[in-house]
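Pasting a structure here, questions to come.
As you look at this complex, bear in mind that one protein chain is not there, while each of the others sits in place.
And now, subunit A:
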Amino acid sequence: MRNVLPWSEQAPPDGTMGEPRALGRFGEYGGRYAPESLVEACREVDEAFREAWADPGFRGALARLLAVYAGRPTPLTPAHRLSEALGVRLYLKREDLTHTGSHKINNVLGQALLAVRMGQRRLIAETGAGQHGVATATAAALLGLEATVFMGERDIERQALNVFRMRMLGAEVVPVTTGSRTLKDATSEAMRYWVGATGDSHYCIGSVVGPDPYPWMVREFQRVIGEEARGQCAEELRAGVPDYVVACVGGGSNAAGTFAGFADTPARFVGVEAEGGAGAARGRLGVLHGCRSLFLQDGDGQIVEAHSVAAGLDYPGVGPEHAHLRDLGRARYVTVTDEEAIGAAVRLARTEGIVPALESAHALAWVIRAAGDGRLPAGSTVLMTLSGRGDKDASTLKELL
């Protein structure tokens, strides 16, 4: 399996997580495979983002919102009791403590400010677990924008609380009844809607997927996770840098943002996917939703549905930069089962008093497994991004526990 690819001890020249090559290429992945009707809109987003990202005024406005509204910086919490039990030193980057309860707010505040700068009046978003939808609805309310959120009918059933939160925040939630009625179909429907709404709407993609510049832009907006953690590790750890950096991967935005802060260090990167949604570990080259990357497909080239107890990992592909990091051997991608993730969630709740989102629990499940079978050597320092809190999963867990 690809899980046994060798790890690069040093960041390869192309694996430093800087700006992608022309046309948004990360190695052979990425690109701007958008319908011609969206190419100009993508170009405008790209141009606006480049200008904004080089503008200290924009950076300052975003940093201030992240601080006074979203609650950054988030703490780095040593997981004392769990560390002792596992024989490693585990630190949790607490994205669950942000406003709205997940890392999604980092990206959304960036894109919402960009939308205002571009003169758009509406945000379009797709959502799986509902975390990105809630974050989008929140940022729209904050900045006086409208929000239209596409969500698969099946996810609407599974995530009733987040649907209510979005509506409470004034967003329009549009049920998607086509295909598997989950995140991939919500994404397709959001793209279709955007084709007819480019004049007044910004498509606020929630992960490091989609046509250029989205994978790069979303990673840059999530980079704050990794940069904060880098500084915090420098204070907490004698070596300054953890031995391992671990994060869950659906499309891969919290992982990309975390990895980016450590790209120039010897830290080993581990992306943890759901067994039933392992785009990086088991995907095959393809093009979907505007980018060339790795996707789960059947023998005919049709995209297959992903299945995970964590709705946010129910995406049949992975962001193009992760596909590239995998090829380079810079990051390793592994999978855990629903059962392992649920067990990890319960264990974190009972040893540290933290109820993680089921997505984040996947990352922890790998740490627990790897510490147990020796793949994480005793005494290793591990930074794990706890991407979100578990409130939204209460009804799912109630049925399973």
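Rule of thumb we're sticking to: a residue touches a chain if its C-beta (ideal position, glycine included) is under 8 Å from a C-beta of that chain, and two chains touch if they have at least 3 such contacts; residues count from 1.
Everything that follows uses one rule, which is that contacts and distances are computed from a predicted model.
Missing from the rendering is one chain, named in UniProt as "Tryptophan synthase alpha chain" (options: "Tryptophan synthase alpha chain", "DoxX family membrane protein", "NADH dehydrogenase subunit E" or "ABC transporter substrate-binding protein"). Among A:R268, A:H289, A:R369 or A:R389, the one in contact with the hidden chain is A:H289. Among the residues A:L62, A:M191 or A:V336, only A:M191 touches the chain that is left out of the figure.
When the whole complex is considered, the residue among A:V45, A:I303, A:I342 or A:V382 that touches the unshown chain is A:I303.
Among A:G179, A:P266, A:G329 or A:G343, the one in contact with the hidden chain is A:G179.
By the touch criterion stated above, the residues of subunit A touching the omitted chain are 23, 31-41, 178-179, 184-185, 188, 191-192, 195-196, 198-199, 285-290, 292, 295, 297, 300-304.
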